[in-house]
Each structure stands twice: as structure tokens, then as C-alpha cells.
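Sharing a structure here in C-alpha cells format.
In this view, the complex is presented without one of its protein chains, the others remaining in place.
For subunit A:
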Amino acid sequence: MSTTVPPHPRADPAPAKSRSKRRSSPEWTKAFSPRNLADTMLTGYLPILIALIIIVLPLVWMVSSSFKPVNEIVTLTPQLLPQDPTAENYATVDRRIPLMTVLQNSVIVTSVGSIIKVLLAITTAYALVFIRVPGANLIFLGILVALMVPPEVSMLPNFMTIEALGGRNTLWGIILPGLGTAFGTFLLRQHFKSLPKELFEAAELDGAGHFRKLFQIAVPVSLPAISTVSLVTIVNEWNSFLWPLIITDSRDRMTLPVALNQLRSVEDQVSSYGILMAGAVLVIVPMLIIFAMLQRYIVSGLTQGAVK
């Protein structure tokens, strides 16, 4: 963002400061005055509370409903918490879709896909920044343009490619087309460019090659940035829906989101919402836990570019 700050047109900043200093002690005693308290409640806590209710309540409702028996779902007097909690909805999900297989597929696709993508992003970003070749900027531009192409645009030709390779209803068929990574490359390139050159010069004098410079210097000092890229990649892989939906139609090869979409088309009665909520819990809660633990990295990765 911009660096220079225009001075306020009317007030000279220096006297303003001294004036606010003079006012500071009576302000402190006023902090607990009834008027100020009411003000804080109305303009601070109340809006936050409303925002939190709107954001959190649907998720609480999801978890709570997933433990409700059918008669508490179809009731005309719904309660927030299940009166007679049961795990029956989860058992039904397991009967409708091969839950363990589907979960396993999702875990494999997410972990294998993420590991390869992050490795590729690291090596590509390193090459773009530290290996001087003519045209590297052009290649970077090509990667930037690729960043813009949504999966819907490449879906049809990719479907034909993977089908021709025999990749329908296989896990590698789900993983392969998404492996080329533009986002991680972009983020790590920006980061590598910001590393001080002196870090590498000493190693160069010792005769270190690019491999050693990458894995003994660049990677260790960039762990926060790499964590950011990894976490964002994991979240995206786990939630990925369009491509697995197209490339799988066998229930044993589906990932969790695709299987839940199928569950939704089977269970379309009002009485089935408990089952659908159990399914939603299974796909939502793992990411919620990861996010709660590591939100610092994820937020910075997902809002990158906004604040430079």
C-alpha cells in the first residue's frame, strides 16, 4: 500500500498531540462512566455478537442436528441441543456411502497432492529467483496467467486427457491435473526474492551448489512461508469438488465432497437432514480444527497481495 501520509490539511499534528496528552488523564477516569460503557456495548460488543451469531450459529446447528434422532429433526418445536443424542445419523452415512474408503481417498488425495504441489512450488520458485536464465521473467508471466485460469475452463479437455490415459475412477486421475501449481510458486517466489543475498554468498564461497543452497538455506529460513503455502494447499485439496466429481462415478473412488453430493441426492426427504448434517460435520470439522490451530498462516496466505 501507499507509503507516504499526507498531513492533515487543517490541524497541525504537533499541537494536536500535546492537546491529546493533556486530555488523557480525565479520559482514563471517564472510561468506566455509564455513558462510555453503554457506548462500548452498543458500538463494540453488540455488532460483534450479532456477527458471531450469524457466523457460528449455523455451524453449531449443524453439529447439534447431526446428533438428533429423526423425531427431533421433523418436529415443529425444534430445540438448539439434541434432547436424546444419538450417533445413528453417522451410522446411516456409513451405510449409504462407503465412508471409510471415501475418507481414506480424501486423505490420500489431499496428502499426496499437497506434498507434491508444495515441493514443485519450492523448486520452481527457487529456479525463478536464483537460477539466471534468459526469459525467466516470461516464464513467470506464463505462470501468473495460469493463476487466472479457473478449473472450469480446463475441465473438458482435461477430462478427455485423463480418460485417454485410463485415469477415470483412479486416485492418480484425481490428483494429476491439479499438480501444476501457480499459486504456491507465486507466493514463494515473492518470499525468496525478499531473502538477503548475503545468506547465499557465504555458502557460494564454500562451493555450495544449488541443491545445497535450496535445502540448507532457502528452505530452513522460509518455513513460515512454506507452512502458509502448505496449509492453503491442504485446505484447497480437501475441499476440491468439481474435478473429482467429473472424473469419478464409482463410489469406491470418490472423495468425501463428491460422496456427500451423492448422499444429498439419495437422501432428499425432510427427515434426512440429520444424516446430511452428519455428512457435513465430517467434511467441515477437520478443516475447522486445522484452521483453529494454524489460522495465522492460513489467513496470511489467503489474503496475500492485499497488503503489500
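The definition used in the following text is that contacts are C-beta pairs under 8 Å (C-beta built on N, C-alpha and C of every residue); 3 or more make two chains touch, one makes a residue touch a chain; residues count from 1.
The rule is simple: contacts and distances are computed from a predicted model.
UniProt records the chain missing from this view under the protein name "Sugar ABC transporter permease", selected from "Aspartyl/glutamyl-tRNA(Asn/Gln) amidotransferase subunit B", "Sulfurtransferase", "Quinol:cytochrome c oxidoreductase quinone-binding subunit 1" or "Sugar ABC transporter permease".
The chain that is not drawn here is touched, among residues A:91, A:156, A:202 or A:266, by A:156.
Interface note: of A:100, A:205 or A:292, the residue touching the hidden chain in the full complex is A:292.
The omitted chain makes contact with just one of the residues A:174, A:187, A:226 or A:246: A:246. Residues 1-2, 4-6, 8, 10-11, 13, 16-17, 19-20, 40, 43-45, 47-48, 51-52, 54-56, 58-59, 61-62, 65, 73-75, 78, 120-121, 123-124, 126-128, 131-134, 136, 139, 142-143, 145-146, 148-150, 152-161, 176-182, 185, 210, 214, 235, 238-239, 241-242, 245-246, 256-257, 260-261, 264-265, 270, 273, 276-277, 279-281, 283-284, 287-288, 291-292, 295, 298-299, 302-303, 305-307 of subunit A touch the missing chain (whole complex, contact as defined above).
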